[in-house]
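Yeah, one chain of the complex is gone here, protein chain that is, but the others are all in their spots.
And now, subunit A:
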Amino acid sequence: MPHVELKNVTKRYGNVEVINGLSLAVEEGSFTALLGPSGCGKSTLLRMIAGLEEITQGQCFIAGTEVTDVPPAQRGAAMVFQNYALYPHLTVRQNIAFSLSIAGASREVQNKRVGEVARMLRLDELLDRRPAQLSGGQRQRVAIGRALVREPKVFLFDEPLSNLDAMLRVQMRLELAKLHQSLKTTMIYVTHDQVEAMTLADRIVVLDKGIISQVGTPLELYNKPANKFVAAFIGSPAMNFFKAEIAGRDGEAYSLNLPGGRTAKIVSRGGTVPAAASVDVGVRPEHLKLGPAGAANSHFDGKVSIVEQLGNSTLLYVDTPAGQLIVEGEGNLKIAVGDTVGLSLDPAASHLFGTDEKVI
């Protein structure tokens, strides 16, 4: 039985429909990321689970109990906010103990629980400080501590790392992963950062315009995107896309007429498409192999317009008959702007998308 479940959930603000008949099941103890661009409805979805947004239609269940109309505090969910939402007039200790104090817990119980949480999050030394005296990472830990002290059935994170600098974000990411490993509590994490989602979550829900585009493990989404939106959204640098024409079919593989006149064979994922149809081909930058221009096995020849050397890899922006393609090569690649290169597709790692943008 799923631990958190949404059934045909719809959210409307007046005439604007933000979430449209969405159903989602989150397993107990899983770390699920809700990923999508700004405005896709991921935070709204999280807030509906938390009870901070009313569900216009549909049902929400937590641990088998329907909580659609249950007040937020009684749902057994704790939330960590993007801007931490620490009460500035209270010390770290009082912030963490706030929910216990509201619930009327004795001072002794409060101190015991705060002590446990503080030890777990390494906040022992900071308990008497106020939020203004803490760094961003420390504040984030206090915010997590405030959620932790309630011993919730499910943790909800609303872009908790987006206010931190890059270094701290990586560090906090690790701490969150460790926390999940040790607590094994269900965590639902909203982010627009695919790296955060890929590294933290064991399951990612990609949202687009209020509907679920795909649900899967990070590698499933990366290697087998269900549609062009997921293919484009997951991966950095983004997947290359170009148009091609179906020339024929050989079992699961389609022969394609590529821009520039050459042909390629790409294995489909079971979908069908009529002959002579136009399709979108998607190929990740690391799945384009560099070779000499005019080589027999290359699919495109192109001129390098930009070279980005990142140390561990080199990104080449190559102008080809199919448009500009990004190619990821080795870190010590000796290619300069203006060089002409040949590019060949990895047929097993390339994707075909139909006119409805679904994978073929």
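Here is the rule we use: contacts are C-beta pairs under 8 Å (C-beta built on N, C-alpha and C of every residue); 3 or more make two chains touch, one makes a residue touch a chain; residues count from 1.
Going forward, contacts and distances are computed from a predicted model.
Taken from the listed names "NADH-quinone oxidoreductase subunit NuoB", "Cytochrome c", "Carbohydrate ABC transporter permease" or "AraC family transcriptional regulator", the protein name that UniProt assigns to the chain not shown is "Carbohydrate ABC transporter permease". Checked against the full complex, the one of A:N20, A:Q82 or A:T217 touching the unshown chain is A:Q82. When the full complex is taken into account, the listed residue touching the unshown chain is A:A50, out of A:V9, A:A50 or A:L161.
When the whole complex is considered, the residue among A:R150, A:R203 or A:K228 that touches the unshown chain is A:R150. Although one chain is not displayed, subunit A still touches it through residues 50-52, 71-74, 77-79, 81-85, 87-90, 98-99, 102-103, 146, 150.
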